[in-house]
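Note that one protein chain is taken out, while the other chains of the complex remain in position.
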Amino acid sequence: MSESNTVVAVSGLRKEFVVYKKTGRLKREKTVVAAVDGVDLRIERGEMLGYIGPNGAGKSTTLKMLTGILTPSAGEVRVCGLEPVPRRIALTRRIGVVFGQRSVLWWDLPLRESFDLLRHVFRVPADEHAARLRRCREMLDLDEFADTPVRQLSLGQRMRGELTAALLHGPEILFLDEPTIGLDVVSKQAVRSFLAETARRGDTTIVLTTHDLADIERLCKRLVVIDHGHVVHDGTLDALHHRYGSRRQVVVDLEDPWSGDLDLGGAVGEIDGEDPRRVTFSLTNGASTAGELVARLATTVGLRDVSIVEPDIEDVIARLYATAR
Amino acid sequence: MADGTVTAYRRMLTAQVRSMTQYRASFAIDLTTQTVFTVLDIVAVLVIFRVTPSLGGFTLKQVLLVSSLAAIGFALADLLVGNVERLRHYVRTGLLDAVLIRPLSALGQLLVLDFAPRRLGRVLFSATLLTVVVSTSDIDWTPSRVLLLAITPLSAALFFSAVFVLTACVAFWWIDSGEFANSLTYGGRDFTSYPVTVFDGLFRRVFGFLLGFGFVGYYPALGILGIPDPLGMPSFFVWGGPFVAGIAALLATVAWRTGLRHYKGAGS
Partner (left out) sequence: MGAALARAGFRRYSTYRQATLAGLSTNIVFGMLRMYVLVAAGAAAGGVMAGYTVPQLGTYIWVGQGLLATILMWGWTELSDRVRSGDVVADLLRPVNPVWTYLATDLGRAGHAALIRLLVPVLFGALFFPFYWPREPLSYPLFGVSLVLAVLLCFACRYLVNLTAFWLLDIRGVVSLWMAAAGVLSGLYFPLAFLPGWLAAILQYGTPFPSLMQFPTDVAVERGGLAGQLERIGVQVAWTAVMYAVVFYVQRRAMRKLVIQGG
């Protein structure tokens, strides 16, 4: 890829915080903790990247250094070719930021007026603003609550407003810090579909942190896992599962007890529990897909019910951390 | 470019004023009590003069000139910059993050986002007070005294604004600083309500000269009244206000920039 296609270039990024630990009734011990400890990262234009890790791993801290909120202790950062903190104001026009746990909207104003204010704050030409707002209104169903003050919106409605607010100035990169946290299923779906669609259009690079594996599965081709300030994995989700041996499972309820002698292209069924008609198949990489498996089962044995159990991200991550140390 | 920025600030300001005045009853009470607070500062001076003929060698009228010069400076600074004390809240909750992702100065946004129109009452009252005090005082007007009267409210306002920003910046390093800032902002205002001669020893030297509060109301008032300084300081001290305010503003700018670099964010 050419240099101009790299929208985020990070090397040796480090952020230290001074922490005071109580060691006695009056004594405190000063320790320096590196929340981000030597992160290297390159993100190309149009990528959709999931940035994950446990609480306190340094996800948000990294994001805040990329967006010009925090000053790095060491290392090089370039976002859209700019050094974030010294060029903060220039950078804000080229990026969009969504905080799942914090609002950038005007609390006491109707959503519509927040959007109008943002047009002036970011100095977006009226026609561009209107076009982007129209698209968001349609995709996110904003009209039903556009006249409600933000403080009265549900979390799901507010998040749809936040997404719109972050995109109205046409950013090259969209940074999302836990955009689905605390949302109900329907709102999560709405947010994911919207992000997937935005990514499909190809002109916006998306970087998101999340705890929700479904976000990653639905949205991100590339996954960066961070723990204790270090990058411990950078690749696809499949590569991650492959590396740590986690599998998605298909659980089926059959008409008759399972005999276990069918050729199902590498998937191995196991009966767990009391009921011999409930069988769990683990899908390994390179084996058949869930669809193929179900199709084969349907033609050979009577199928009453099917459910797919996703591998638990915490599980994968836990295994990852165990090996990272 | 500057034009667009002005529009952006103006829009944000209008929005803030509208949302403040949404709670009409609360706003009315707020406006009243804010005015009452300023009135009370002056009432405190009047009450003390009920039981004493003079204060630090000055008469009631003279003390009131000192107080009202300081009061209008404080009221202006409080109206325009006073809400920067909310920085503590922004730092603690991480709301500052949301401010930093907009293409405007962080300080400018804070001032506009929390602009409190209720503080207008203070400005109006202290302007009235200054007018009354000046017009009823026996002052031998010269061009330089008129000039001094004209610039003193402005330099006092700049000085107090700098104090507000400087003390607010403490929150970047010390979030639990609580009411500490008050001892320099409101404490400074109380100090400037009286002639410096009222205070004594180290306290006078620190507040009056080292921190510069003596140049807010006291020395300009001496210049306007044409009274020599009982403390024996040189006569050019009466023009010290703008210089002290300029230095304070410079320090405040440096502190703000350094503080912003030091911002740690909230949560993970």
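Which chain is which? They are A and B, in the order written, and residues in each are numbered from 1.
By definition in this document, a contact is a pair of C-beta atoms (placed from the backbone, for glycine too) under 8 Å apart; a residue touches a chain by one contact, two chains touch by 3 or more.
Just so you know, these numbers come straight off a predicted model, no measurement behind them.
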| item | value |
| --- | --- |
| Touching partners, among the displayed chains, of the absent chain | B |
| Listed residues B:134, B:151, B:198 or B:233, member touching the removed chain | B:198 |
| Hidden-chain contact residue, picked from the options B:5, B:105 or B:177 | B:177 |
| Options B:28, B:132 or B:146, residue touching the unrepresented chain | B:28 |
| Residues from chain B at the interface with the omitted partner, ascending | 23, 25-30, 32-34, 36-37, 40, 43-44, 47-48, 50-56, 174, 176-180, 182-183, 187, 190-191, 194, 197-200, 203 |
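We adopt the following convention: only the chains that are shown with their structure count from here on.
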| item | value |
| --- | --- |
| Distance between the centres, which are taken as Cα means, of chain B and chain A, whole angstrom | 46 |
| Complex contacts: residues of chain B adjacent to chain A | 4, 7-8, 11-12, 15, 18-19, 22, 93-98, 100-105, 261-265, 267-268 |
| Sites on chain A touched by chain B in the complex | 17, 35, 55-61, 64, 67-71, 85, 88-90, 92-93, 95, 97, 99, 101-104, 106-109, 113, 116-117, 120-123 |
